[in-house]
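Only one protein chain is missing from this complex, and each of the others stays in its spot.
For chain A:
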């Protein structure tokens, strides 16, 4: 008997018991769909997180300095960082100002105004779209200029060119010299709803010259660690622990923790889904054993008219694998649809299960069918024809 014949025979007996076959498949369908959905969602999450970190910029060191009475350390920190040129690519204050921004009749109230250095865009990972960036001279000479994010440009200028126009921030006029390109992440456009002005103008906006927040951009992950040590050393000599405190931390640490967490999540969820696949496999074994008992007489007939043991094993194995594989295919379809819908609803992104996982899920379900079908098949083939024929 060839495989093609055995295959046809199996499909026939699966179709003869449609409801039962479907219920048997259900275990595999749910298992495969669960694995696909959970793994896809977690990897989507991971991707989104990485995208988020990438948009923030990697190897960023945040420095906070709060002092009471000590002199402002901004220019010292700036100079110190420049001296670390083998470790650091940029340094900027990162203090903010909240207030209304106006251009002619248009007003924006929710934009974040950063007080930065000429290296602000390097540190916070912005690319220039048009015009020019802040310059060292702008900072040094208290120039009332600004560079705006794409969201602010859209709100105030729509499609007009903002470069050279004057906007009003908190009652002070600033000339727009450049526009940053949109970061274009799936995390929304709040990162584009920003304006950066020379930090020396803080005395106009926040009415103070004291800076508390800084961002230092390191050259690499290794340089980040080294730079943190150096910065801690530097700050310990400048900030008196009785009148202030400082804090130096890297976002790399967050990212690693975040990645570890999602990895963990993916293992745990994948494991749970895997257990449901195992239960599905046991369901198949159970039904195949029932089938063997039910069809004892049929097996007897087949043996009486010349079926070898191998033919009986093949028949039952193909039957269980076809059930399992069909379940796998339906599970893949259901899982893919669910992934698409849930990705859209939960994360606002279009998520597709990876091809490797889809193929893997299908092969795994076939393996489950063969694995759990083996015992019932061998049991069926071992029946003595005369005893099998006696069964009712």
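Observations on the model:
We adopt the following convention: contacts are C-beta pairs under 8 Å (C-beta built on N, C-alpha and C of every residue); 3 or more make two chains touch, one makes a residue touch a chain; residues count from 1.
Note that in this section contacts and distances are computed from a predicted model.
Per its UniProt entry, the chain excluded from the display bears the name "Putative ABC transport system ATP-binding protein", taken from "Gluconate 2-dehydrogenase subunit 3 family protein", "Putative ABC transport system ATP-binding protein", "NADH-quinone oxidoreductase subunit K" or "Energy-coupling factor transporter transmembrane protein EcfT".
The residue touching the chain not shown here, chosen from A:115, A:179 or A:307, is A:307. The set of chain A residues touching the chain not shown comprises 1-2, 5, 12-13, 16, 297-298, 300-311, 384-386, 389.
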